[in-house]
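Only one protein chain is missing from this complex, and each of the others stays in its spot.
The block that comes next holds chain A.
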């Protein structure tokens, strides 16, 4: 097994070795076993376009391409399984990476679309996060003809907003400015439905993640002169941006490093950027990378 370790990763390895002394469990499916097996089992979310979804019976999306590119770099085959999102990401870790679901589905070696949040990592000691590969932000699509200037919170006024129910944007809008936008919201079961309604002229504003919005406008070939994308700093407890990476089981850290190295190489050679662009999403690198 040959692989390069960047200086930064070396530092992480040293600090992790200190942790390992206190009693790391037996390694379950580390890097060399995945290589020996020749397949890496990757879990992605279903109904999570443009990152991953089922299209014409096949996995489709940015992270499907990404998983395959990572597998290629590790010289293995990606075996992709699409799963429904559970009640929260903590639960998804449990179901897909370390404990398993009630139907007895096989555990995955790698999960993508994981928020690389330190607090999330601390309270889920059974998993280990890779380096992030994308910086996600909450945003709005605005029909320029309907909303003249859209620069501050006050510009929303009484304009209707199409939004996926129970999403980050929904939580942000329900809690922002003491809840003054609650009656503006038109809720949909999924972002897809909200975007379809917006594109059909239902409301002048669409809320969602930047990737969601860019991909939806790209797929609909919407004109940039007519529809703009904006990020607004609204008050409230909900995070407006977070970084996305991968996660492995905590006793498969070396696999996590190998995935991280592959991601680093892809960020450097422009492969990440072109995967995102294929789906109409502007690649935004995580801070510090």
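Throughout what follows, a residue touches a chain if its C-beta (ideal position, glycine included) is under 8 Å from a C-beta of that chain, and two chains touch if they have at least 3 such contacts; residues count from 1.
By definition in this document, contacts and distances are computed from a predicted model.
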Can you tell which of "NADH-quinone oxidoreductase subunit F", "Alcohol dehydrogenase", "3-oxoacyl-[acyl-carrier-protein] synthase II" or "ABC transporter permease subunit" UniProt lists for the chain that's not drawn? "Alcohol dehydrogenase"
Touching the absent chain in the whole complex: find that residue among A:31, A:60, A:98 or A:242. A:242
Could I get the residues of chain A that touch the absent chain, sorted low to high? 45, 48, 51, 83-89, 95, 101-103, 105, 113-115, 117, 119-120, 136, 138, 165-168, 171, 174-179, 182-187, 189, 209, 235-239, 242, 244
